[in-house]
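Taken from a larger complex, these chains appear in their original positions, while the remainder are omitted.
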């Protein structure tokens, strides 16, 4: 497994579900027009520029459909794509190849779309010249979190919380009457060693969070200028890296460089997983035999 | 069930999977900061214009999280949203409400995004003044087909094939050496009564398909002008509605009216389900008690 692959069992389970959606109960009616013994060689190729992700899912889709399908994968997740880039070659029974095609491509196009959008954010942020990193959020497509978070990594992004169970992110609604110091302290008391991050709307809250030694502050819906001020407040009070500054809300490809220049350590972007358009990848039959 | 709801068990299964993704194994760490007996009233409201979809999923998410959560749903799927439109009110234990929030919203935002983009295509096509209908494709997000196809209906669109098992769509790769008449005939022989559609690249193929009494011809990647010619070929040879003309490929919100004006019965758009951006819907706490 590479760092940009999802856990294999996540791929396997999602593919089984997707293939069942597409072929049950009667199988591929149209494929019955194809002679049983016809074979083919096909190329999975990018139609546009982008970044590929979803290798494990596509491999599982072909394997689950028919173990006689042979796949030669050429570009690992995270590879750059040009129009025409051949990602993989698939050969074997034509019927099975045609039946599995859409399932394999639905994963590849969706996940490559996420990797590609992530890469664009990473590049936008890189323009600022700093070390700001791009993060995903929990705003993932239901049922595909493990796969989508891996696609973000493939695009050069990083993963925020996997879910509600692995880190503390204190928002306004959690505070009730508590001041930030109390909330951070309560969180640490209940969940020792876990990362505690605090969402801040105002400069005073940032100071409170830093003094409470929060691992990160989340600046939501601030302007780059406001972010810059908050970053300064943090830097004055902590060692480098002790409290990370995360920015979210109102970030898009145009504004991302400004936020990066403002000194944010992390920029989290829900759109990476909830609004990335599909990347156009297709399967071309190169050669058909046996019919 | 309404026509725009998915089968309830599709919603239930998808929600269980999504909620598990977000809360296992330890639950919502941050929610432990909230007093156990705190209650709240929240409003699910649109931040932007659009069309809502995903009601059943959101209801299931709150119910599965905590059956003490009470949901008053106000706008059924397919309703128009203005910024600020209140879609539903949720009341009950604050912890549970905060924990279920993201799962419920992930469904609502994703499916409303699809309904909204569908509506835009429907409106674009309506500009042409004809009776052209907007269809989805099999390019759905893996694992969510039933839900996404219902969201398309909520947006005023229509459903193409549910999957490979319910209709025949003959493409080039299926033909091998067969002429279209043979393929349609073979398909009818094998799958009596099923809809048979034929993908056509050229005018001659359209004529062949019509003569073979195909239920529909799929014109892929043609210009509106080419479509107009093919429509004429079809209309000359059939009773109204006997062979539908479907257009796909190269259709976007700008070009859709031209394709509609060209006389297409159906315009199918993969982007409805593979590239609709999430619709911005949020949950606002109106009132918090018991803490």
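Read from first to last, the chains carry the letters A and B; within each, the first residue is number 1.
Everything below uses one rule, namely that a residue touches a chain if its C-beta (ideal position, glycine included) is under 8 Å from a C-beta of that chain, and two chains touch if they have at least 3 such contacts.
Remember, it's a predicted structure, so these values are computed and weren't measured experimentally.
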Query raised in the report: 2 identical chains shown; how many in the complete assembly?
Result: 6
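Note that in this section only the chains that are shown with their structure count from here on.
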Requested in this report: Measure off the straight-line distance from the CA centroid of subunit A to the CA centroid of subunit B, and report it in whole Å.
Outcome: 23
Query raised in the report: subunit A touches which residues of subunit B in the complex?
Result: 14-15, 17-18, 21-35, 38, 57, 94, 98-99, 102-103, 105-107, 109-110, 113, 138-146, 163-171, 173-178, 183, 186-187, 190-191, 194, 270-271, 274-275, 277-278, 285, 288, 291
